[in-house]
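Written below as structure tokens is the structure these notes are about.
Of the protein chains in this complex, all but one are displayed in their positions.
After this line comes chain A, so read on.
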Amino acid sequence: MGLDNVNPTVYSVPKDAYGQSARSRLWRMSQNSDLSDTETETQAQTEAIDAGEVFDLIRNINDPEHPLTLEQLHVAQLRHITVDHENSRISVVFTPTIPHCSMATLIGLCIRVQLLRCLPARFKVDINVEEGTHQSEKSVNKQLNDKERVAAAMENSHLVEVVNQCLATTIDKIAAY
């Protein structure tokens, strides 16, 4: 079977969340060492789930076609994730690399499964294709947000295997950021 998108654009990924070298941060830390009180303050604080945390869960999912991550292909981007604590909703929008990408549903399913596994159950997660980036946007969205269909897909052993393969690359990278 030929690939849908033979030659996708690969984007560079920043080294870490701040785009700084580790050395540079070490230096800054040593400069601020006398401000150690802030440390104890944060200990008591509650840190709410934010878009960055959700992005960390999905950024390293592998593309089903290429040995590249969704982040490298800009399929998943931080700016396309929103977290609404009031209504306990999370929305993830992803961008297929080409409008006729037959893998869009599979990519969406991978995101769905990963978030089912790694996010608290109290959130309702909406996963949608970015508007105007896919030919069958509506049907893909419908499939991805239909509990029954997702459950049915996860009963297909072949599909589960492919999804697990794509998710295997996230292991030990989630907590690395």
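Keep this in mind: a contact is a pair of C-beta atoms (placed from the backbone, for glycine too) under 8 Å apart; a residue touches a chain by one contact, two chains touch by 3 or more; residues count from 1.
Just so we're on the same page, contacts and distances are computed from a predicted model.
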Task = From the list "CLUMA_CG013002, isoform A", "RING-type domain-containing protein", "Brix domain-containing protein" or "MMS19 nucleotide excision repair protein", give the UniProt name belonging to the chain omitted from this structure.
result = "MMS19 nucleotide excision repair protein"
Request  = Among A:Asn62, A:Gln114, A:Asn128 or A:Gln143, single out the residue that touches the unshown chain.
outcome  = A:Gln114
Key: Contact footprint on chain A, counting only the chain that is left out   = 6-7, 9-10, 18-21, 24, 27-28, 30-31, 33-34, 43, 46-47, 49, 53, 56-57, 67, 114, 117-122, 164, 167-168, 170-172, 174-175, 177
